[in-house]
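Below you will find the structure I want to go over with you.
Every protein chain except one is present and positioned as in the full complex.
Note that the chains are named A and B in the order they appear, and that numbering of residues resets to 1 at the start of each chain.
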Amino acid sequence: MKNKRLITRTIILAVMALAVGYTLYANMNKDKNQKIVIGKPAPDFVLVDMEGNKHRLSDYKGQGVFLNFWATWCKPCEREMPYIENQYQQFKDQGVQVLAIDSGESELAVNRFIERKGMTFPVLIDEGPVQAAYGINPLPITFLIDKEGNVVKSHTGELSEEKVREFMEQIKP
Amino acid sequence: MNEVKCECGHVNPQGTILCESCGRVLEEKEKEKQLVDMRYEGSARRSQTYNKTFIDKIWNFFSSVKVGVWLIVILLIASSLGTIFPQEMYIPPVMPPWEYYEEQYGWMGKLYYDLGFNNLYSSWWYLLLIAALGVSLVIASLDRVVPLYRSLKNQRVARHESFLKRQRMFSVTDSGLSDEAIGKIKEELTKKRYKLREENGDILAEKNRFSRWGPYVNHLGLIIFLIGGMLRFVPGMYVDEILWLRDGETKAIPGTEGQYYLKNNQFILEVYDKDKDDEVFQEAIDKVGTVVKNYQTDATLLQKQGGSVPGEKPELKKLRDQSIQVNKPLKVDGFALYQVDYKLNEMSKMAFQLENKESGKQFGEVVVDLYEPQTKYDLGNGYKVEIMSYFPDFEFNNDGEPATKSRIPNNPAFIFKMFSPGKPEGEVSFVAIRQNLEPLGENEFKMTFAGVETKNVTALTVRKDLTLWIIALGGLIFMIGVVQGAYWNHRRLWLRRVNGQLWAAAHTNKNWHGLKRELDDVFSESGITAPQDQVSGDKKD
Partner (left out) sequence: MVELSSNFLFAAFILYLVGILFFGGAIKDKRHADKKNVPNRWSKIGIIITIAGFISQLTFFILRWIASGHAPVSNLFEFMTFFGMSLVGAFILIYFMYKTPLLGLFSLPIAVLIIAFGSMFPREVSPLIPALQSYWLYIHVTTTAIGQAILAVSFAAGLIYLVKSVDQSRRSNSRFWLEAVLFGLVCTLSFVFVSSYFAATEYQASFNYINKAGQPATEEYTIPALVGPNQFEPTSNDRFEPIVETPAIIDAKKLNTVIWSLAAGIVLYVLLRLILRKRVGAALQPWTKNINLDLVDEIGYRSVLIGFPVFTLGGLIFAMIWAQIAWTRFWGWDPKEVWALITWLFYAAFLHLRLSKGWHGEKSAWLAVIGFIIIMFNLVAVNLVIAGLHSYAGS
């Protein structure tokens, strides 16, 4: 009899503790990116670059993809672009592709930016759908996608050249 | 378990103070008190009896009403702290929060921010307080309702003398105990909707027992309400997004995973007009200036057909047209779009004239689309304008260079290169609102402002809330419980023949004043003494 009481009470307390624990945990994480799960496939998309060529993410299976989200008004994005360009030159023949997605700005602004910075990798403009699919909020954010098409890492914030090199090394097939 | 067997034959759970069946006082200590504590019918409140293990100690802690009241009071005080300064969600988005609080409210504001009070209601300790209250609700209710139910179900008609004489309302009558007198009492009781149970000449009259369950029902309602609140954190249960749409724009509705699209055909704003609207409002309008009468978005709802990958242009089918107004959201598939905000007259196009500064002669108009400006504008006859740089939301950055804050054309600025037959190499001019600079030396030409086109932008909140029905259910059950418990009183009257006397005792869970009046009424014509209040003796009314 005593045991029955103990068991009942323990179960009830345990259930409530679990529920409260989950709620607190979810509350702490509610501002984190909900859309991208490390280890799962990256959401596919199709965008057109500044030369008019279509790029579909899934076409890059077999290669590592360095996916960078940026904008001209984002200072850290501007600072890291040259690093990405430099490392791209090193890694592009080793099966690493760079796709840079701009956050819905005008073609003029983006083109002028490319002229100034001299980027050679594909730059794509997204009006909203791809950013929504990736749950983008602060910029810059970079996703590393391996040759199977899975997201292996996401990094929010400015990258140093060393970090860029390290990341590209990581997704080299 | 050490059960207690009463003289009457009933077996009571351990710790019972009054026998569940006959009411005889079982515990020695209780016999010394004048009145018996009837709050839980003298039943064994579970937590008082078992206090051995750690689990029991936690259980007992949360079962206590004192702890519950403390939790309510602490929660109350904590909640008030969040109103000293505005919560973060209510401050204007002009600067980062940590700057805002210090700037607006000084060192107190900074302290407020450092303590995390700017987001008080979603802080871990506040949630923990609410959780503790929820746990208390569950345990305190379970602990009491089960024994109370048992007691009220098992109660006998004939209660033990020790029980009767320790009731707050009690009387003994020696004479005039005719059947007729008792009959009169029974008649009055029935008229007052008491349920009568008779056994060997003893009577138990009871009414409104259901009211005792009121508090437990309302606690259940609160628990369901809190469960609904918790479920919000489960992915997919709750969506809260905002959608800004310019006149004529079509965009995917955020939160719907690209399934639904909305087109803003037009945003309409109406103000109260002194002449057209009711004269009675005149004074108020004069005082305040403008009072908004109505604003709405005339929208078209579209659905994506077939699968498509983000970035591809989707095929859209029109579902319906609807005007979205405040208080009248657009609903689709569990989602609701509410008209919440708007921005009037956002610039969409800006026009300039290429003008010779000296002669004032103009050589052509350039209309710049502020969302997708062209790079080159050919005005003919060797006159051309090129945009070297475009800053939709212009500011000078920390290095003193021109830059843009965002892509929204709040404050457009341009670096134009003007080509003319006389100046084939081009002249550079920096043009912003109220600014026209010539950074590379004096020019022959300038771009003069020639007009602007604007569009309205509407802001809609996208909401999906699957927890709403649970929360509503919790609220409904709570209201039922509160009404059930507050507006009726559980009343009982015992009549027992003891040694030729008639013993009468009565009890109610609340509103003794009303019970007394009712009893006086019931006994008035019988000649038998109504139960008297053993507590305060002489009452003035």
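The definition used in the following text is that contacts are C-beta pairs under 8 Å (C-beta built on N, C-alpha and C of every residue); 3 or more make two chains touch, one makes a residue touch a chain.
Since the model is a prediction, treat every value here as computed from it, not as a measurement.
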In the full complex, displayed partners of the excluded chain: B
Residue, one of B:Q14, B:N294 or B:S524, that touches the chain absent here: B:N294
Residue of B:P147, B:P329, B:P373 or B:G426 in touch with the missing chain, whole complex considered: B:P329
Omitted-chain contact residue, chosen from B:I58, B:V340, B:M388 or B:V452: B:V340
Residue among B:I203, B:V431 or B:I471 touching the omitted chain: B:I471
Which of B:I285, B:M347, B:V367 or B:I408 contacts the chain that the document leaves out: B:I285
Hidden partner chain, residues of chain B it touches: 39, 65-66, 68-69, 72-73, 75-76, 79-80, 82-83, 86-87, 89-90, 104-106, 121, 240, 272, 277-278, 280-281, 283-285, 287-288, 291-295, 325-327, 329, 336, 338, 340, 461, 463, 468, 471, 475, 478-479, 482-483, 486-487, 510-513, 536, 539-541
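Convention: only the chains that are shown with their structure count from here on.
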Centroid spacing, where centroids are CA-atom means, of chain A and chain B in whole angstrom: 35
In the complex, chain A residues that touch chain B: 1-2, 5-6, 9-10, 12-13, 16, 19-20, 22-24, 26-28, 30, 34, 43-47, 56, 71-73, 75, 103-109, 111-112, 124, 126, 128-130, 132-133
Touching residues on chain B, where the partner in the complex is chain A: 1, 46, 50, 53, 55-56, 58-59, 122, 124, 127-128, 131, 134-135, 138-139, 142, 227, 230, 233-235, 251-252, 254, 258, 309-312, 371-375, 387-390, 392-393, 397, 403-407
